[in-house]
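A short worksheet on the structure shown next.
Note that one protein chain is taken out, while the other chains of the complex remain in position.
Each chain carries a letter (A, B and C) given by its place in the written order, and its residues are counted from 1.
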Amino acid sequence: MAAREINFTEAAREALAAAMTRDPTIFVLGEGIGIRGGNFNTTLGLFERFGPRRLRDTPICERGFVGLCTGAAMTGTRPVVDFMFIDFILDSVGELTNQIAKIQYMTGGRLKMPVLLRGCVGIGGGAATHHSGSYYPLFVNVPGFRVVVPTTPYDAKGLLSTALRCDDPVLFLEHKSLLNVRGEVPEEDYQIPFGQARLCRQGTGVTVVAIGPLVPKCLAVCDTLAAEGISVEVIDPRTLAPLDMDTILVSVRKTGKLLVADESFGPCGVGAEIAAQVMAQGFDDLAAPVRRLNGVHTPTPYSPPLEAAVVPSMDQVAAAVRDLAAE
Amino acid sequence: MAAREINFTEAAREALAAAMTRDPTIFVLGEGIGIRGGNFNTTLGLFERFGPRRLRDTPICERGFVGLCTGAAMTGTRPVVDFMFIDFILDSVGELTNQIAKIQYMTGGRLKMPVLLRGCVGIGGGAATHHSGSYYPLFVNVPGFRVVVPTTPYDAKGLLSTALRCDDPVLFLEHKSLLNVRGEVPEEDYQIPFGQARLCRQGTGVTVVAIGPLVPKCLAVCDTLAAEGISVEVIDPRTLAPLDMDTILVSVRKTGKLLVADESFGPCGVGAEIAAQVMAQGFDDLAAPVRRLNGVHTPTPYSPPLEAAVVPSMDQVAAAVRDLAAE
Amino acid sequence: MTIPKDTLLSLYRTMVRIRRCEEQLARSYAAGTITGACHTYVGEEAVATGVCAHLRDDDAVFSTHRGHGHALAKGVPPGALVAELFGRATGCSGGRGGSMHLFSPEVGMMGTSGIVGPCILQATGAGYSFQLKETDQVGVAFFGDGAVNNGAFHEGLNMATIWDLPVLFVCENNMYATEIAFKDSARNTDVAGRAAGYGLHAEAVDGNDVLAVYEAAGAAVARARQGGGPSLIECRTYRTRPHAEGMRDGGYRSQEEIDSWKARDPISAFAQSLLDDGAVTAADLQTIDAAIVAEIQEAVVFATDSPWPDATTVADHIYAGTV
Partner (left out) sequence: MTIPKDTLLSLYRTMVRIRRCEEQLARSYAAGTITGACHTYVGEEAVATGVCAHLRDDDAVFSTHRGHGHALAKGVPPGALVAELFGRATGCSGGRGGSMHLFSPEVGMMGTSGIVGPCILQATGAGYSFQLKETDQVGVAFFGDGAVNNGAFHEGLNMATIWDLPVLFVCENNMYATEIAFKDSARNTDVAGRAAGYGLHAEAVDGNDVLAVYEAAGAAVARARQGGGPSLIECRTYRTRPHAEGMRDGGYRSQEEIDSWKARDPISAFAQSLLDDGAVTAADLQTIDAAIVAEIQEAVVFATDSPWPDATTVADHIYAGTV
């Protein structure tokens, strides 16, 4: 029998539906996630199954409903916030950073904070600067969060299923450009542990840690690079907090060269963190300095040629790998 | 004539008073910054001179008054937000990130955004987790901000004076433990450019880039280390955005060894960024991996022994330098 | 209130300009010339028109995702708007913004925002500037019913009120935020009544009646200029197209409801009343109609012929470069 293929959004939705069936304390808040089924179809068809209390359309008050979720999680339910665009999370940073992230700690573990925060990230389609953000470095910097950035339908389902069993606050970030990507996904429920990177392609010359949409971009240039004699190993960390440094370090031990490719901003970004950790733990393995390829450090412009200019392209990935290989 | 000594807060207040005298478009918003003169005396005596419109006590609505400042800056005035504790900035991250930081860019420079955001950062005195934050990596990560972390009264005055002439949004972060530190400060107005680190002590064995309160902590152990034969060079970056990498790289060329000491969180922090840049631009100068010393990655606890355990101590600085020197 | 014929025609012209421009943008979106989102103002033209008729170039307007009408009414040329949505260098934001980030400070169009809420606070801030500088300028915020339940509404109205700032808050209550009915987001849907609770002047008007809006806004703007503090006008209106181009428009509101509001089209109603009153002639209106058609065609040609932004400038102007 041919394996079933579905897209990223469908895969994630399957995990959500299964979890909501299993656990009656899960509810989803967001704008248009009820009857409408979500701007990105994240909850399509679920309202009919679970009703308005568990798929709750909210007023436009992101801070408010994140604060609501804090109190809900503290009292035994498992809220899911569907932000639509993750940009809208910014009004709730106070609730996230000062409340949600701190309550397990302040209570010495007597309370759990199973809050799932999901939304679309990333640049594309002329969404412009208020609908193109990623902002995950903040949530890696502040203690208390799990940060998940799946890139395949298989991973989306397995990681969302894990997130919905995890008692910590989890950010589940879905890159717009990946939502319609199709892939094989088992029908049954399964979990992928946080903190386990995926080795997407084995190689010996250069390691690329690619985040989100940079994974397919990087994979797309590997054959060309291989034809040029550059063997690339590609790692998808899948979760940025926790970060699977072991897998990265093992790879760097082999290749001696590392590129971190990430659409999100460079300064104090995930690439900086990985670079610093690789230096600290694998300095002698490094044959060249760790390189970072990031989106241009600027608000996201709208116009197609400008937008294209800020996103790391396949060509840039290939060029960065070639440079590294040549060092 | 003996040079005049005043403390950090007084020095910064002098810069503010001089700027307000010079520029009638400057006004300050905050809670208790009017008649009361500020929780940390940041505006003491200014209400009497400049009146209620220019020293405006606000309701407790941080998001609201940061949004107000956005519109004010766009229409030709120069707002100063005095957050008291910088922790309170978190409710306004949406206005800061999506609005204030982006408007110069979106208008192609037709509007300026001279907004000064100031507040106390840091751990100490049992302030506990809602009054001990720093959070500056976020503002380094997001394009559009200037981030200033002075450590001496002289720098506080000169950098605040610069901030009040700068047309960009500036975060001016005052560490609680430094507020009462006294030092020589000229009476007249002067400016210190952003992006120029201060070489606090020359040395040849190990470079320490110290941020905020880690500067005095580091300087306090240098003599001991010198007696042990370890010559330490200490750099205070003074601004984190822009970051004076040149000064750091020149020093690392000499010492080959770098410690970044910062009370703020490690992951995706300023130390990670400096480490990654030093590796990228000074890899061959490095005799050992760049080390980071950060506050423990946890919410800030209240109890004195716990609080002391999360802050990098002088002993830890000395130990990290010794380790580096021994590599 | 007797309104001079010139003003009446000018109100009509602005409404028709907005309508024709929006219809063009909808076509361009369907044709794929416009990427990103495109929220039209069709059905709500009377609001921006009636309010902005009282504003000068140095008054500051802050707006929303549904901001084309505000930009045009405030004086942004259709060419600069269309070019912006086409992503061209000649757009009012140089192509950096698109539909939801329209900036034209030269005419006091201080930006639309893709985030719901901030415009309310920013208009309050403009009022703060104007009060501090002791000018008679006014800050104006346009926002939807969806913003009423956001903290920005609460915090902005309160600050404007306690400090007597020269601000006009214009709520375009079109009964829906995307597909969510206002009555499901608020138990009390009387926006003017809720606003009055803060202690400012507040009234509700028929937002499809340009003269009602014009009259209320005139009084509010005059009051603000004279130091009389802020006001809120709730304009009850309706968007007759989907929330954004390319989105469905069923499932959450009935065809009867849409049709009943289409029957109350603000432009036809105004035209009819002007003709009925004998204030203007059919020829007057036809002249305007024809001129606008030409104007929008020119705007499209201008936009289409305009260059793309230079990608090498993509990171310019993040900082002012003054320090």
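In this text, a residue touches a chain if its C-beta (ideal position, glycine included) is under 8 Å from a C-beta of that chain, and two chains touch if they have at least 3 such contacts.
Everything numeric in this text was worked out from a predicted model, so none of it was measured.
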Legend entry - Left-out chain, listing which of the shown chains it touches: A, B, C
Inset, instruction - Would you indicate which residue among C:63, C:122, C:161 or C:208 is in contact with the undisplayed chain? - result: C:161
Inset, instruction - Looking beyond the chains shown, say which of A:58, A:207, A:247 or A:277 touches the absent one. - result: A:58
Legend entry - Of A:143, A:237, A:267 or A:312, the residue in touch with the unshown chain: A:143
Inset, instruction - Out of A:162, A:177 or A:277, point to the residue that touches the absent chain in the complete complex. - result: A:162
Legend entry - Full-complex contact with the absent chain, from B:60, B:220 or B:287: B:60
Legend entry - Absent-chain contact - pick from B:108, B:158, B:256 or B:301: B:301
Legend entry - Residue ranges of subunit B at the interface with the undisplayed chain: 31-32, 35-36, 57-61, 63-64, 87-88, 91, 125-131, 296-299, 301-306, 308-310
Legend entry - Residues of subunit C in contact with the chain not shown: 149-155, 158, 161-162, 184-188, 193-194, 197-200
Legend entry - subunit A residues that touch the omitted chain in the full complex: 25, 27, 53-54, 56, 58-59, 61, 63-77, 79, 94-95, 98-99, 103-114, 143-144, 146, 162, 165-168, 193-194
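To be clear about the criterion, only the chains that are shown with their structure count from here on.
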Legend entry - Chain whose mean Cα position lies farthest from subunit C: B
Legend entry - Where subunit C touches two or more other chains, by residue: 93, 96-97, 101, 113, 115, 117, 151, 318
Inset, instruction - For subunit B, jot down the residues that touch at least 2 other chains. - result: 63, 94, 98, 105-106, 143-144
